[in-house]
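With one protein chain removed, the remaining protein chains of the complex are shown where they sit.
So, subunit A:
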Amino acid sequence: MTIVDTRTPDPKTFIKGATGDWEIVVGMEVHAQVLSEAKLFSGAATGFGAEPNDHVSLVDAAMPGMLPVINEHCVRQAVRTGLGLKAQINKRSVFDRKNYFYADLPQGYQISQYKDPIVGEGVVQVSVGPDRQGNYEDIEVGIERLHLEQDAGKSLHDQHPTMTYVDLNRSGVALMEIVSKPDMRSADEAKAYLTKLRSILRYLGTCDGNMDEGSLRADVNVSVRRPGGAFGTRCEIKNVNSIRFVGQAIESEARRQVEILEDGGAIDQETRLFDPAKGETRAMRSKEDAHDYRYFPDPDLLPLEFDDAFVADIEAALPELPDDKRARLMRDAGLSAYDASVLVSDKAVADYFEAVAAGRDAKQAANWVINDLLGALNKNGLSIEESPVSAERLGTVLDLLKEGTISGKIAKDLFEILWSEEGDPRAIVESRSLKQVTDTGAIEKAVDDVIAANPEKVEQAKAKPTLAGWFVGQVMKATGGKANPQAVNDLVKAKLGIE
């Protein structure tokens, strides 16, 4: 494979060494568990959290004479993902055996795809940022390939003083290995890429992206070089299981490599592990210890072949992906790039927003979702799925505002009430008398009262018309925020004789 450098060195990503600037080069291999009821080559279930060895078929346990049968749903999911990555779909691919011995690998080989993967080159558009100025930078990360493979089981070394326990529930579960090109130049870019990739997978419904359950794991390849120079020797950091750790691992690994190089040393190509507690990587095995996997085509499985119609069928059912949705929100709803980016990054947020915005003012809906809802969720450490205020209820709040039933201030209060209490927004407005006062007679009386009580201010306002705002505030206060602010404003100005 020839590596093509697609990036122009950018000083803002450089790390400072004692002898000058260094540039980080990052590529990633992401293992994404295919969202599927059944495993890749057996009918066994895939649910998370089952008792050890509950989800194991005869095939998964590699009993003598058992044969793998491809799960067509998993093939569809891989093609769907390939289409989402704007990648080449290979209508003929081959399953190979990767041979090695381990206690949690019952067959003694992993069925994977080596020379002929199901998906070839593609590309992911990544928005990196915002930086301190609030700017985003758009970069492209190339996809080298995506292939289907089996997961191994799990070895439990901490259950018995001298024995290792083996749980085969994961054995045979379908994974997509998504290999990027070495197109990332900083920890932030790598984090943004992984975030974007996860978002695409969730939009597609091909992987749940839950890193803490192991559904998404990243092997991160890191090297450093003088800016724009030849690629350095890389180290692979295995099985990093959070986006934050990906960033930490890259930063600490890059610093380690720079220190070695600046001391006149050389980087050993090796596999390393990231220790989150220490915030650093440590050696796992060197290149010399690397297995000879003896790949060869699995003779139990015919080459995987499908036609254009199979791909077209999947393509036709493809959902709108984040980039398209972002463009649509900017074009049709007039949202800013920032608002649109925030709303589409998480599919659940986008779904929430679209439910609120349906038939309503999109900009207003975006403000409420981004500032009020996401703000409150963040503050309380909740996810959008855990939001106490449903999209339907927030939509009703916006309707009440638009109808003029409540004022903007009351709307915020109503949102707070809905956050902590169950109930229909309309009923709450009714039962707690939160309705806006639009009766001009009542408002006029309140305005008259404030003017009568503050003759000095009245005089000052005549010289300085902006003081009208103070009167409006006093009237709103007196009406408990229920007066229609526009009506108050008009009346105050009329009574004070300012225009």
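Keep this in mind: a residue touches a chain if its C-beta (ideal position, glycine included) is under 8 Å from a C-beta of that chain, and two chains touch if they have at least 3 such contacts; residues count from 1.
One rule holds for everything that comes next: contacts and distances are computed from a predicted model.
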Name per UniProt, for the chain absent here [options: "Asp-tRNA(Asn)/Glu-tRNA(Gln) amidotransferase subunit GatA", "Transport permease protein", "Urease accessory protein UreG" or "Heme exporter protein C"]: "Asp-tRNA(Asn)/Glu-tRNA(Gln) amidotransferase subunit GatA"
Residue, one of A:3, A:283 or A:302, that touches the chain absent here: A:302
Residue, one of A:3, A:58 or A:283, that touches the chain absent here: A:58
Option from A:107, A:257 or A:387 whose C-beta touches the chain left out: A:107
Residue in contact with the excluded chain [from A:164, A:336 or A:431]: A:164
Missing-partner contacts on subunit A, residue numbers: 58, 61-70, 97, 99, 101-103, 106-109, 164, 166, 292, 294-296, 299-302
